[in-house]
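Left out: one protein chain. Kept in place: all the others.
Chain lettering (A, B and C) follows the sequence in which the chains are written, and residue indices restart at 1 in each chain.
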């Protein structure tokens, strides 16, 4: 599996970028920030129309059967323009469990963009609770609460990581519009991410027939993390361009501020962060695509590189812009918010650091 | 207890600085780096002649009975000139146990500079082993090994943190020149620190009559840490001056390199680190002098500020000097070595971080 | 010191007695208009009790005490999160400059209403093309008989939307070097031709403004300092560095609150407080915050002995704001996915996400990190100024920002 994009892949990127340039814009995101639980419907319609929801789903399941690399190209481009909805990411992660859990119909609906599926895994501050507090009974009744579910305010369905009557972890599929489900949008630093608290009180769900649900949940989380990392790479690159352009144009003390080394070096550091994150994400995608045993550690590396890089890039871009950078109308805060939101959405730094440390410890 | 130096304290500083300027010099330290287990005898003779060994020992015990603040002034000045012997630090720490352990004779000899006393506490990588491997029998016979004892290659006596027959921690005083003691100088990044491995095989020691030897050992370690932190502050200040002078004088690309913000800001950061470390050390000294219950947490803060600041200052000064900075004949590497050595000598970062975290956790 | 301790305990008691009426709980959820009204009542209450201008002369409504009592009061007051920010600029720079440069009549006229919170003043300095570079301002003032006519724009003017008066730096001669052609005035914000437009900041708040000047006519009697001497008066304004109330947490949440959070959360199923990463984060914050407090204590003692404030403010801002940004992000990490939650009614002092969202503004406003590092290098360490190609060039020949 090559580390260089093919001509076809480069064409896909061009097409995605062209399409998005007429669709997603900062003004829309700014509007979405005002209230919780809303997303960019125009962008999402485009994503469905363009078949981005179908890319990594097999042709037999109604998808386009493209590789992870193409999927990550789309993720990166959506991250670059701060697209106002997280459903490509959640759908990409959920598809993995739906495939293994033998849900061809929903998989097809997900690929076709008819259904939005979220991952309801995290409890409290644990992204993947070893011993979930949410339970599912033999009758399929779910009880308990999942907080901060990415896309949960809008999604049609969710995959719930829960504990069955035997105390064993299970993944259960639930219709979020069914009786016994309450959802409350959570106001957040980036409301377009549609975080929600989900309460289950007697709602009925279907346990997916999986050999090792805990392992599948972990794999889904890794896929979510990889998608978010790729969005982050797009964000870093957007910051890099924005900062360099501004530093070339803005004058202070009689010269372009890009001549001051403090500014110049801060921007070079964004470049370095971008190169690290970009190579790392591609590396993880290739290893995951290859089915390597140790792919999770490389996903962890990609996620950490993307999060560190994006957090840094957004803060540095703001600082380079000075006063303008901290106004509502300027773009830096959109990246500053998105970067942090991405970093929290699929497990914080400690979770992923531990994936790497445990992998090397055992090696 | 004031945070401003009195006129007398300022005079002491002036006198110490004047005395040292004719005594300790980089050439001597450079020579000492060549072989392990040697120290700057000229400097040490001066320290004894000037009564610096006696400063913090009570007058009744043969000392000068000055406060911790005066002691820290001397420590800072010796750190500034990279004095080539660590015995003021070890003696200052040991005096605490000797006083509580009722050893007036040795305390007097320490104050008078006739005896050098080291702390033989650490085992493996633990600065204060909770359950020491070195044992002392009912007959006073010591068995086991202490590694990397600061000043141990030269000291006359050592205080050993050991376990008595009842399994209880004890502090035992031993003559390092007595039978059954083997010492091996350890070649190190700063040989003037006279690190040594001490082996005890049937040597006889005297257990100090202490109510809580573990607590006293911890207090001794805190005093050692404070002294080393103060030496570090002197080192940071020396780096600051050296870097600023060089940046003003050295030209590249047609101007003083101090005009380049990368250089300029790096030096400002040394200044900031110096101010933090300096204030923090004084704060800890005042609290320790007052006998505050929480003084140890402030010593930890002082030590961490000094270590972070000095490690940074030495590396940044080297970088500002460019090629010259990494030659044997230049001073930056002397500070780079000393900074790291100080940071390892009384427990690494994790030990002191844990002191703070545990203090706040319990608060 | 014991007098000061007595003063501190007296102040603390008095403040505590007013906390319910004016403090953080009374403010929670108020609209900005209601919050301002409450803040004005609080300012008046302080004035009546002699706490509004502690270090000001009595004839201007002050208590005639020292900067130390002023600082003690501010430190204690900050603990309750009263609504004081509306008056910070007003009483911090414009009025002290008026007390230095204006006639005695004007001093009497303006000092009392400002102290009572009845009138608010703003400081019209920054412009779109002149943020860090104050001498680069362009707003023109042209002499016309006994008047001056102002045209142009100011930016980042704190609380201009509530201000009754302002002080302003203008360019009166563009043909001389940038520092030399400036002149300083005070003016009534209701003068015809002034338009104030609030700017929404990244954290959603609107404490700064654009202010447009369209043929604004003011008499020469409102000039402060000589024609062409405006840069000096402006620097004087900025140098009114009083020993200001500092907060080692950078006015973000206190470290204790991080420790509590670490006790209440887990990492990989174990208490987060036991994880080395959390412990290092706590230790790093403690060591730096305690050092800032120690620097403050030292400065305080030096002030008592008559010293002038030095670079402590720059160090404090630089270190406390970086730390606040880092610790806020770390706290959000500890909370996991819920770390992104942003309660619209929380204050930055109580809430990590708000704190994190607001801190970039503070790393720029009132001296960006880069400018603080320059100042330290140039003023304290004797390092040379950066290259400034426009220094000796007539202002009208400098290439503008594209």
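Following the convention adopted for this analysis, a contact is a pair of C-beta atoms (placed from the backbone, for glycine too) under 8 Å apart; a residue touches a chain by one contact, two chains touch by 3 or more.
A quick note: this is a predicted structure, and the numbers were derived from the prediction, not measured.
> The chain left out touches which of the shown chains?
The chain that is not shown is in contact with A, B, C.
> Thinking of the whole complex, not just what is shown, which of B:124, B:140 or B:209 touches the missing chain?
Only one of B:124, B:140 or B:209 touches the chain omitted from view, namely B:124.
> With the missing chain put back, one of A:258, A:332 or A:347 would touch it. Which one?
Here the residue in touch with the unshown chain is A:258.
> For chain B, which residues lie in contact with the unshown chain of the complex?
Against the left-out chain, chain B lists 122, 124-127, 130, 147-150, 186-190, 193, 195, 249-255, 259-260, 262-263, 311, 315, 318-319, 322-323, 325-330, 332-333, 336-337, 340-341, 343-345, 347-351, 353-354.
> Mind listing the chain A residues that contact the chain we can't see here?
Residues in contact with the chain left out: 2-4, 240, 244, 247-248, 255-256, 258-259, 261, 264-265, 267-269, 271-272, 275-277, 279-280, 282-283, 297-298, 300-302, 304-305, 308, 349-350, 352-354, 356-357, 360-361, 363.
> What is the set of chain C residues that contact the non-displayed chain in the whole complex?
The list for chain C reads 267, 275-280, 387, 389.
Quick note on the criterion: only the chains that are shown with their structure count from here on.
> By number of C-beta pairs in contact, which two chains lead?
A-C
> Relative to chain B, which chain's C-alpha centre is the most remote?
The chain farthest from chain B, judged by C-alpha centres, is A.
> Report the inter-chain centroid distance for chain A and chain B in whole angstrom, where each centroid is the mean of the CA atoms.
Result: the chain centres lie 50 Å from each other.
> Taking each chain's centre as the mean of its CA atoms, how far is chain A from chain C in angstrom?
38
> Where in chain C do residues touch at least two different other chains?
370, 373, 386-387
> Spell out, as numbers or ranges, the residues of chain B touching 2 or more other chains.
In chain B, 261, 265 touch at least two other chains.
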